[in-house]
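Notes for the one structure printed next.
With one protein chain removed, the remaining protein chains of the complex are shown where they sit.
== chain A ==
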Amino acid sequence: MESPIIEVNSLQTSFQTDDGEVPVVNSISFHINRGEVLGIVGESGCGKSVTSLSIMGLVPANTSKVQGQIRFKGENLATASEARMRKIRGNEIAMIFQEPMTSLNPLFTIGEQLTESLRIHRKWNKKQARARAIEMMKLVGLGRAESLMDEYPHQLSGGMRQRVMIAMAMICEPELLIADEPTTALDVTIQAQILELMKKLNQETKTAIMMITHDLGVVAEMCQRMVVMYAGKIVEEGDVSAIFQNPKHPYTVGLIQSVPDMREKKERLYSIPGQVPKPGSQKLGCPFAPRCSHVMDRCLSEAPPLQLFNNGQKVRCWLYEDGKGADIYDAAISSS
């Protein structure tokens, strides 16, 4: 089997706060194969963005601590020097940020921002870089590429800016693309265009994508495998088709049930009671226990380990100790 492009091993990122050191990402491990699209799903504050910033080495060093291993093509990024990271960022690993409005520099033209990474990483001259940038902009569907090169970000719409972001991220042909909520700020018809574009790029250039999102629809459409995070931990991992058809962790079940389906109307939506715990507020047991409808005594005192199933699905829940466990998803459907 081919080795994965990136392997994260017990990554722990904690931030210095008034209440001491608070782990926001709590010992997570996952990998992404070459050319694969992995979805990372979770609600605000579950640590999905911090995970991606840790991989990129973008968490502020003076207030936070990154522990564990991030093996990118065998090299541990967690201990890499800043100079080495600068060579990797934008070149081998690129990132698309959520807000197309604020992540472009308003003082530089689109052309200057697009060619920067080629000039730095590849040492191309202006003319070469410009030609490549125009080619890239056409690839992401920006029609009047030549004139856009000399325009400023404020002259572009949200959808166009997000296309520029994608062009910028893809221009050095990275092997891994981290997309942090790339379509959340966009309208649905524009979202459909952008997702289509990312799918095309993934198929044509074989770039692996780590897709961070809270939208289960986007995951179902884009990803092959997914990871569900809750309060800094991975609670479920597996093939997208396996998880959607048979989610095992009560949180995943609740999440899937909570989304209003556009195809049919339900009398009442399922909702998970309570709210996401504050990072660091809980020390013992399963972090989901206070909101879980299947909670047992054990959940409050002992943190469950990740259980591996035959189909490769992994679940962190005491319900499935020894690989047993009732089918809570079917029960949830029939009761709703």
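By our rule, contacts are C-beta pairs under 8 Å (C-beta built on N, C-alpha and C of every residue); 3 or more make two chains touch, one makes a residue touch a chain; residues count from 1.
One rule holds for everything that comes next: contacts and distances are computed from a predicted model.
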{"item": "Per UniProt record, name of the chain withheld from view [\"Formate hydrogenlyase subunit 4\", \"Lipoprotein\", \"Oligopeptide transport system ATP-binding protein\" or \"Carbohydrate ABC transporter permease\"]", "value": "\"Oligopeptide transport system ATP-binding protein\""}
{"item": "Residue among A:V22, A:M85, A:I120 or A:V276 touching the omitted chain", "value": "A:V276"}
{"item": "Of A:S44, A:N62 or A:S147, the residue in touch with the unshown chain", "value": "A:S44"}
{"item": "Identified contact with the non-displayed chain, of A:L216, A:M229 or A:C317", "value": "A:L216"}
{"item": "From A:G20, A:P60 or A:P260, residue that would touch the chain that is not displayed", "value": "A:P260"}
{"item": "Touching residues on chain A - with respect to the absent chain", "value": "43-44, 157-160, 187-193, 195-196, 214-221, 240-241, 244-245, 254-256, 258-263, 265-266, 268-273, 275-276"}
